[in-house]
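Note that one protein chain of the assembly has been removed; the remaining protein chains are unaltered in position.
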């Protein structure tokens, strides 16, 4: 291993595989059976726990814990043998805690102090804001964007190209407290504005828009605009205009392309360019004939 | 002291009492006058400040600060002489900050990045989710469960067996900003669903249920179901059914026993088995003849 770019006081376990041109900061702890890809940077004070694999060209900020213990560790310290797989080009900011037992795709980004628990299955190009809490046992598609402080309850299913704005809560217990959890399902291209609370088991269908502070107690149809507490449908997104320019702005995929795979070419041309396998990857079947 | 299970670069103060079979991770700082019980595990990067006592069989995660300074420290660094007492079998997850000047019972559990300030009096079997902020000068009973991001304002009183779901806020200032705080009182077996805001001085009586996103501006009677903003009573919990099975599900203590002391025997049998002293410990006087 080329340790010329390593800091001081690094503590290394056994059976570690570290790629070329990896930089590791001061006081880091790399436990046993860790794999780190080429050109990756682990900043100071971070712990990478056993059985974690981090893809090439990733950046892991300071004071993170990657591959955190599950509950079984506290029962028996020898039992911590869960894998965590993180894809290439991750950017995980400082203070974040990601549990073992999850899988995360490429181009993953987080803010600070994020928590992601076990059994989360996260696609590619997902971004998770500062203070988000993903409670695990959930499925998150590709190109999903969460702003800060979003809470994803267990059993949530989030399809591709979903936007969740600050302090959104996806709940899961219809009669709290109980053992009978029912997850929320947010379909492709849905947008949930700041502070909305989605009740257990709700479907938010494709291209719908949930207003800030809404409490959603009924399923929401495709393209519907639902606002208030309890939320009521007041419009169709295709009637919503930018107040300054007067332009129609939804479905947003027709009007917004920043960091999206149709950047520069437009959604329709991009979608037309996909073959069947790619289309199935993006779970767009529900929106396009 | 048996230091065979200790990591590297540990910094120890004076007058420290450490039990048998204690494991301490790398880069930990244990300040003066600390007591750590047998079989306890302090993970890497954690600081235990002066005058902290941690019970046996506890687990303290990485990068925690246990016994954090009060404001007087910043005025005069010599003044930090407040005690923190944490009971046995605590499980405090990484990144949490617990101030000196509080007392916490046995079987305490937290998520990550929790903050608990001074003068919090916390009972046994309490669980506090990720990102919760307990602002101190408050009293929390036994078997209280908070999910993530709950805010407990100063002067709050929470009786036993209370459930607070994500992002609940217990406020305390009727005419902000002012110096005239009035705490919320949540009585035994009350349940507050996600995102509810409770106004200063409100009593949430035993076995009531506050709906998600409610803003509670009036006291809530026993067994009442209150929803909306401002919250209105719409039902009695004893009429609420599980939508799938059709079963009555409240009061929840008759239908839910996970981690509860009546697990496997039922609430009524458990309560009948208590002697008077035990009953008084659980402050159930308000609910049972």
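Residue numbering begins at 1 within each chain, and the chains themselves are lettered A and B in the order written.
Here, contacts are C-beta pairs under 8 Å (C-beta built on N, C-alpha and C of every residue); 3 or more make two chains touch, one makes a residue touch a chain.
It should be emphasised that the depicted structure is a prediction, and the values quoted were computed from it without experimental measurement.
Of the listed residues B:3, B:17 or B:178, the one in contact with the hidden chain in the full complex is B:178. Considering A:45, A:123 or A:176, the position touching the chain not shown turns out to be A:45 (whole complex).
Touching the chain that is not shown, out of A:33, A:47, A:63 or A:137: A:63 (per the contact rule at the top).
Residue in contact with the omitted chain (choice from B:63, B:124 or B:188): B:63. Interface note: of B:57, B:115, B:147 or B:191, the residue touching the hidden chain in the full complex is B:115.
Where chain B meets the missing chain, the touching residues are 9, 11, 27, 29, 45, 47, 63, 65, 68, 74, 77, 95, 97, 113, 115, 131, 133, 135, 149, 151, 153, 167, 169, 171, 173-180, 195, 197, 199, 213, 215, 229-230.
Within chain A, the residues in touch with the undisplayed chain are 7-9, 26-27, 41, 44-45, 59, 62-63, 91, 93-95, 111-113, 130-131, 145, 148-149, 163, 165-167, 191, 193-195, 212-213, 228-229, 240, 242-244, 249-250, 252, 255-256, 258.
Here is the rule we go by: only the chains that are shown with their structure count from here on.
Centre-to-centre, using mean CA coordinates, chain A is 28 Å away from chain B.
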